[in-house]
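Here the complex is missing one protein chain, while the rest keep their positions.
This part shows chain A:
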(Lines give C-alpha, C1' and ligand atoms only; values in the text may rest on other atoms or scores of the structure.)
Protein backbone atom coordinates (compact mmCIF):
# COMPACT_ATOMS: atom_id res chain seq x y z
CA UNK A 1 0.00 0.00 0.00
CA UNK A 2 1.47 3.33 -1.09
CA UNK A 3 0.32 6.56 0.45
CA UNK A 4 1.36 9.85 -1.09
CA UNK A 5 0.55 13.05 0.77
CA UNK A 6 0.91 16.68 -0.27
CA UNK A 7 1.15 19.58 2.15
CA UNK A 8 -0.73 21.78 -0.25
CA UNK A 9 -0.43 24.91 1.88
CA UNK A 10 3.38 24.74 1.43
CA UNK A 11 3.33 24.16 -2.35
CA UNK A 12 4.60 27.04 -4.50
CA UNK A 13 3.51 25.47 -7.78
CA UNK A 14 7.01 25.19 -9.27
CA UNK A 15 6.06 21.99 -11.16
CA UNK A 16 9.46 20.33 -10.70
CA UNK A 17 7.75 17.24 -9.26
CA UNK A 18 5.62 16.84 -12.40
CA UNK A 19 8.74 16.57 -14.59
CA UNK A 20 10.37 13.71 -12.68
CA UNK A 21 7.41 11.34 -12.12
CA UNK A 22 8.09 8.25 -14.27
CA UNK A 23 4.36 7.53 -14.48
CA UNK A 24 3.37 11.13 -15.15
CA UNK A 25 0.63 11.10 -12.53
CA UNK A 26 1.76 14.16 -10.54
CA UNK A 27 -0.12 17.17 -11.92
CA UNK A 28 -1.02 20.67 -10.83
CA UNK A 29 -4.49 21.04 -9.34
CA UNK A 30 -7.02 23.51 -10.77
CA UNK A 31 -7.69 25.00 -7.33
CA UNK A 32 -5.38 27.48 -5.61
CA UNK A 33 -3.92 27.32 -2.12
CA UNK A 34 -3.72 30.16 0.43
CA UNK A 35 -0.62 31.60 -1.24
CA UNK A 36 -2.39 31.68 -4.59
CA UNK A 37 -0.45 28.87 -6.26
CA UNK A 38 -1.89 25.83 -8.00
CA UNK A 39 -0.68 23.03 -5.72
CA UNK A 40 0.70 19.73 -6.96
CA UNK A 41 -1.51 16.70 -6.59
CA UNK A 42 -1.78 13.15 -7.86
CA UNK A 43 -4.59 11.99 -10.11
CA UNK A 44 -4.31 8.21 -10.28
CA UNK A 45 -2.79 7.17 -6.99
CA UNK A 46 -3.19 3.47 -7.83
CA UNK A 47 -0.50 3.89 -10.51
CA UNK A 48 2.05 5.22 -8.01
CA UNK A 49 5.04 2.92 -7.57
CA UNK A 50 6.33 4.74 -4.48
CA UNK A 51 9.67 5.62 -6.07
CA UNK A 52 9.71 8.95 -4.22
CA UNK A 53 11.40 10.93 -7.01
CA UNK A 54 8.79 13.71 -6.66
CA UNK A 55 9.61 14.00 -2.96
CA UNK A 56 13.33 14.04 -3.77
CA UNK A 57 12.90 16.87 -6.28
CA UNK A 58 10.50 19.04 -4.26
CA UNK A 59 12.37 22.12 -2.94
CA UNK A 60 9.71 22.88 -0.33
CA UNK A 61 9.22 19.46 1.27
CA UNK A 62 5.58 19.28 0.24
CA UNK A 63 5.48 15.63 -0.78
CA UNK A 64 5.77 12.57 1.44
CA UNK A 65 5.59 9.05 0.06
CA UNK A 66 4.91 6.21 2.45
CA UNK A 67 5.25 2.61 1.42
CA UNK A 68 4.60 -0.40 3.59
CA UNK A 69 7.61 -2.66 3.90
CA UNK A 70 7.33 -5.84 1.84
CA UNK A 71 6.55 -8.98 3.82
CA UNK A 72 9.60 -11.22 3.95
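The rule is short, and it goes like this: a residue touches a chain if its C-beta (ideal position, glycine included) is under 8 Å from a C-beta of that chain, and two chains touch if they have at least 3 such contacts; residues count from 1.
Going forward, contacts and distances are computed from a predicted model.
Colleague: Given that one chain of this complex has been left out, which of "RNA polymerase sigma factor", "2-oxoglutarate oxidoreductase subunit KorB", "Deoxyribose-phosphate aldolase" or "Spermidine/putrescine ABC transporter substrate-binding protein" is its protein name according to UniProt?
Modeller: "2-oxoglutarate oxidoreductase subunit KorB"
Colleague: On chain A, where is the contact patch with the chain that was removed from view?
Modeller: Considering the whole complex, chain A reaches the absent chain at 10, 12-16, 18-20, 37, 50, 52-61, 63-69.
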